[in-house]
Structures are given as C-alpha cells and as structure tokens.
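Note that one protein chain is taken out, while the other chains of the complex remain in position.
Per-chain numbering from 1; labels A, B and C assigned in written order.
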Amino acid sequence: MTQNLAQANDLVLLVGRDDKRFFVRLVPGASFHTHHGFIRHDQIIGQPFGGAVRTHSGHPYLLLQVSLFQQIMHVKRATAIVYPKEIGYILLKINAVNGARIVEAGTGSGALTLALARAVAPDGHVFTYEVRSDMQALARKNLESAGALANVSMKLRNIADGFDESDADAAFLDVREPQDCLAQVRRALKGGGFFGAIVPTTNQVQTLLAGLLQDGWAQIEVEELLMRPYKIVPERLRPDDRMVAHTGYLIFARKVDEGAWTPPAAEDRAVEEADDEPAE
Amino acid sequence: MTQNLAQANDLVLLVGRDDKRFFVRLVPGASFHTHHGFIRHDQIIGQPFGGAVRTHSGHPYLLLQVSLFQQIMHVKRATAIVYPKEIGYILLKINAVNGARIVEAGTGSGALTLALARAVAPDGHVFTYEVRSDMQALARKNLESAGALANVSMKLRNIADGFDESDADAAFLDVREPQDCLAQVRRALKGGGFFGAIVPTTNQVQTLLAGLLQDGWAQIEVEELLMRPYKIVPERLRPDDRMVAHTGYLIFARKVDEGAWTPPAAEDRAVEEADDEPAE
Amino acid sequence: MTQNLAQANDLVLLVGRDDKRFFVRLVPGASFHTHHGFIRHDQIIGQPFGGAVRTHSGHPYLLLQVSLFQQIMHVKRATAIVYPKEIGYILLKINAVNGARIVEAGTGSGALTLALARAVAPDGHVFTYEVRSDMQALARKNLESAGALANVSMKLRNIADGFDESDADAAFLDVREPQDCLAQVRRALKGGGFFGAIVPTTNQVQTLLAGLLQDGWAQIEVEELLMRPYKIVPERLRPDDRMVAHTGYLIFARKVDEGAWTPPAAEDRAVEEADDEPAE
Partner (left out) sequence: MTQNLAQANDLVLLVGRDDKRFFVRLVPGASFHTHHGFIRHDQIIGQPFGGAVRTHSGHPYLLLQVSLFQQIMHVKRATAIVYPKEIGYILLKINAVNGARIVEAGTGSGALTLALARAVAPDGHVFTYEVRSDMQALARKNLESAGALANVSMKLRNIADGFDESDADAAFLDVREPQDCLAQVRRALKGGGFFGAIVPTTNQVQTLLAGLLQDGWAQIEVEELLMRPYKIVPERLRPDDRMVAHTGYLIFARKVDEGAWTPPAAEDRAVEEADDEPAE
C-alpha cells in the first residue's frame, strides 16, 4: 500500500474555503497562485491528503486526491464530452470489466476513452478511432496526463474504412452518423458482443434504431439519464433551481449471427417491454 | 484470448423469439424447459455466443453472454437492491478503480458488492459488513454464482461496532440510519477518502446531510438519477408510458482531517454551486 | 349562493375508509352498493358535503363534490385522453379564458372539450370536430353528464374539409397528422390566434414543427410536462416508486399574416432561446 501523501507529479485537487476548486499537477520548484496568496508545490509534496495546506498569507486550501470522476470532468475539451452520469451506466451496459477488449469511435477529447481504459485495466485494452488528428492529439494529452495510455491504442482513421479488430467484446460509437457504421461494427465484434452509442437528437435515434432492427441486432434499448442535484441545506432541502436537461440518448444492442434471429415485428416492439425473468 | 463458446458452468442468457429472457447455468446432463420444448445443456455447451440453439421441437433461442449489468439485475434478492443506473454513477463518484480498498455496509443481497468487486479487481478488495446472517448467506451465494468472491471479505457485524479497516479508499453505506455511523466511517477511511450513501427518503437525506456538515466533511453532494426508457419503434419513437420514479437519493462527501476545514455557512451553501474550475 | 348540500341529479364522490373512490349520480329511489353494504341515494340527497354517509351496516363514506379535475379524469373513454397536467397548461397557453371562441379536433372522448368549455364559459364557445360518430356520441354523453354542452357545438366532419369558423381565438389539434391540417387551422384562426397540438411521438413533432416553420408561424414552442407524485408519509417523504413517463409532446404557435414575418433561420433557432424581455 502506498502512503497517503501527495507526491511529485501527482495531479491533486485544492479546495478553497469559498469552495473554489483547482486541479494542480505537482512539479518541484513550481508555485500555485490564488487571490489569497501563493503556495510552493514543494510545500504540498509530502503532505497528507485530507488536510490543509496554506498560502504564504495563511489562507488554507484542502488537499485531496483526484477521482476518476473528476479526471473525466476535467479533460481538456474541444467538443462536448460524454458525461459521468452516462459513462457509469455505459460501462455496466457494455460490460467494460477487467480484461475486456473494446473498440471506440470517435475518440473526441478522450473522456470516455479514459473511463473505458480504467474499467478494462489491467488486462483489457481499448482501441479508439478518430478522424481528426488535432482531436487525437488532445485526447492523447488527456490520457497521458491521467496515466491511462498503457491500455489504449489510438488510431487515426475513419471507421467507414473498418476497424482492425475482429473479436472485440464491445464497441461504442459517439459519431455523427452511427447508422452508417453498423456493418463495420458488426465485423469488429465477437458473437453476442455489446454495442453502445450516444447521439444528441431524436432523428439520429430513429435512424440508428431502424438500422439495428433492419440488421437483426438483439436486446435493443434506448434510454435517457437525468441527474437532479439538490442544495445541501438540511433544514431547507430542495432540488437546485436548474439542471442539465439533455446530454444525449443512449442506444444499446447485442450482435447476433446473421440469420440466427428474427427481430419481433413493430407491433410487438411497441408493447411495453416485460421485465426480464430469471430462470435457472 | 478465450474462445467465444459457451462452456460448462457458464451462466448464459437465452432469449426467445417473444423476447422472453432466461438465465441458465450450464450443467452437463441438465435440461432447460420452456413452453416451446426443451434443450439439453449439453447441446448448448460448445456453441458460439451470438447464435441460436434450438429446442427439440425446433424453436430457436438466442445464446448470449451475461453482462455484469445483467448479473446485477438478477441477483436473488431479499430486499431492494441498488440499481445499475445508480451503481455505475456510484463507482465513478467513489473512485472504485482497480486496486481500491472499499468498505461497504450493509451487504444486503450483494448487488452493489458484486459491482464493487468487479470494479476494484484484480488488485483491490471489498470489505462488506452485514448484521443479518441470512442476508449475508444470500449475498455470498450471489457473489459465488457470479465468481466474484475472490476480492470480497464478508463480515457479520453491526458497523455501530466499527469497521476493522482504517485506511480504506472509499466507504459506501446502504443502511437505515447512515448518520449514526459517520464516526465509524471516518475512522475506516484514509484522509480525503470517498464517502457515498443511498437512502430512500428526504428525511434521511436531511439527517445525513446535517451530520456530514456538522462533522466538517468536504465536497458534499446530493443527487437523484432518473432513467427514462424509450420504445424501440423508429417510426413512432417515444418514451415508455411509465418509468421508475424513485430508487433513492445519493449522497457523496470526502473525509477531511478534523480541524483542517470549516464548512461554508448555510447561506453560502444555499447559493447555486459554481461549476468546478480547472486550473493547472 | 347555493347551499352546500348534495342534490338530486348531482354527480358526487364517495370515498371509503380504504380510500376507494366512487363517482355516483344521485337518482331518487336508486341505491349504491359496496362490499361494506348499501346506501340509498335518498339518504345522501340533502346531506352536507364534507361529512359522512353510512351504509345500512354502518360503514362510513365521505361525501364530496366532484371537481373539474375529477370530471376530466373520469370521462368514459374509448381512446387515450388528454390528461389534466397537460390540460391546465394548454388552457393557459392557448388563452382559453371567458369569452374565447375555440376550435378543436378531434373531439375524442371529450376530456379536453369539457375543460375548454368550462374555461371559456359563460360567454365563449367551443367548436369541436370529430370524424367518428361513435366517438362523438361518447363525447356528447360525457359532456352532457358534466353539464357542459351549453357552450359546445359538436361537428361530425374531417377537418381536412375545413372548419366552419374563420375568426377563432384559438385552435387545438389532437389528431394523428396535425401537419396536414395547418392550412385549415390557419383559415379558422384570427390574426395572431393561438395554436396548440398534442402528439405522442417525436416523429410527429418533427413533421409538425417543419410545417409550422415552413408556413411562417411565430412563437413556436415544443414542451413536455412530467408529473411526479409523492407518498404522503411525512416521516418518510419520498416520491412514488413509479410515475407516468409520457403522455405527449405539446406544440404551440401563433398565427401570422402571410408575408408579415420571416422565421429565423435554423442556425438561429438552434441557439438556446433567450427569455422574454419585458419592455413598456
């Protein structure tokens, strides 16, 4: 077990008394400046997490480890990222467990890539595809900064040209027209493999759904997740005034061998889904 | 890489053309009976996932691997379980990554325990406490069935008497009166350690929040997650008629050394929380 | 002021101690039967609202007036009705106030017609169109039973053939393909008149929106309303386990003279709508 002390090169979180939060990479010789004064990183290195460090003028900052959640929220972004409320759910739905081999497109800023890499570590691997080299460079920097590159292969390619992998446990798409890549995804997945996608509009859901049904995928689901935060005042407990109303629609499915399965007809699909029934 | 074939002792999913789902543990010599006829497990063993197996009367069933999500949903339960939409979020919030050491109470049916064990594998460990021996026995059976016992220590004890661990990375409580165990949780956690809890009522949120604020915990949050499923009909895309409206309130916080931190006053807390601000 | 006593021919609500609710039309000589015994209507007539009436075996039933809300919820229905959570909002959005002249299609079971008739009474009028005579007959029965026919004209006609009215203050459509009737609605409305519609699917929203934008309608809005009920247990306050997740999408717009107005381009529309700004 490592000691619970801040180390050189750690990414740490400093929280001021006004609840302002700062993510700081500890570099010997460097300094952290605030409007309450500065702290030299060397004063922070070796200090225990959960305690306070102080600026030269005595202002305290709480020293905390950075969680995976916080790393995800703070990747540098050039585009919208997939958010943790969706990421946690996606990891479970596409079975991103230790040892899994997962293909992903596009890489984007790498927020989901980071979460996938952590989830399949140490024995699994993430193969992430991106068409824009500037975006890939940004994601690489984010993953490197989070120390998550070991389990990731980054590929600069349009997945319309296919994935290199052919036996992936899962595939996830965050691209503009996922319905156009279903054949490529199918070739990349092993039998019964997990498929997931996120799209922002109902039009894209409709098109992707039509493609999945057409191609005979199984266990198709469409879902939205809403997160509602509360004010942390026990004597006046109530939700925040405003909330994020939309980040995207999630679509999941399972790959089926061609011809093995005939999807239920539309009128059956329209019926409220019965809950799963355990057997055994 | 293992072959993508069903093996003896695997837990597999069989899906009928009517979308009925059956979880079956493959045991040589056993049979699976449906109203469309039966299939001998020996016929299933060795078959590729993603294809169909057929009853003696020719009715096809799709053969699929069981995901962690599905294992969680299908633990045998004696009480309400924590649901996957919350579990995925909890795993990220309390930083349940490979190598983490996590204490949990109560074990309940073991649904969250299973997810925690998978998330911290192979190098981490889950220490799960439960007061009821019948419940612990049920959870043990569920974890064993999922092959997840290796990373779990199960303890039959009231956490009012304290945890054995003193340097846990994270703690999660799913107990009736979490506010009464905050001192014990604090002793079990390392500095800056992650705390999470789920409670069903607003009254419990109020009491737990008051306790956390009183004891100077940091980064306190209260949140609800809502999951809205859609009918999978592309030409008539719309949400399901009904949805689960409530499974629980999630509360998160970080342990702070005593005296290191003064929580903001209530009037400040009531103010809409500013978004985190990256620095570095 | 009328006396607060149940009268012959009143529709009243009887509530048992088990919270079972019965809507009863009081008819001299008739009887109301329950598994706790019977009550003769003559025993109820003349009793004050808010008190109890008793079966011959002494079981009490609470005697209450029936609200408009309850009348709406209990129209006899052959199809899905528009629900009160939407109705209240619709009445305000399309300005259904005393004196307004409103056209509606289709009549359906008459739930919304009933609410519109009450809202525009005593000086306004509702012109409601329906193609199915059996449906119209059902709605007529519901409106008659609620005493709301005085302000309603019922027409058996497909609105593809146009409305008779040409200066309506507002129009509301609950039909399968509202986008096909926009020209007819436009002719029925006065300048600046209010348009509303409810549709169940995202596909219909897309088509109707495209039609409204194409034809230069103003102040177009699309909204969903969600109602979340709570268990009424003060010491364990929490939402119900399940809720209605979808009843329909609401679309509103204002009629504009042809050529008077150019709708903003798509890229502008995509921008988050600014809040209204008061001037004067």
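As a working rule, contacts are C-beta pairs under 8 Å (C-beta built on N, C-alpha and C of every residue); 3 or more make two chains touch, one makes a residue touch a chain.
Every value quoted in this text rests on a predicted model; they were computed, and no experiment measured them.
Checked against the full complex, the candidates C:Ile87, C:Leu116 or C:Ile159 give a single residue touching the omitted chain, namely C:Ile87. Taking the complete complex into account, residues 1, 4, 11, 14-15, 17-25, 32, 48-52, 60, 62-65, 67-70, 72-74, 76, 84-85, 87-95, 97-98, 101, 115, 118-119, 121-123, 167, 190-194, 202, 205-207, 209-210, 213, 218-237, 240-242, 249, 254-257, 260-262, 264, 266, 268-270, 272-274, 276-280 of chain C touch the chain not shown. Interface with the hidden chain, as seen from chain A, comprises residues 200-203, 228-229, 235-246. Those residues of chain B that touch the chain absent from the view are 202-203, 205-206.
Assume only the chains that are shown with their structure count from here on.
Most remote chain with respect to chain A, judged by CA-atom centres, is C.
Averaged C-alpha coordinates put the centre of chain A at 18 Å from the centre of chain B.
Touching two or more other chains at once are residues 202, 228-229, 235-237, 239-242 of chain B.
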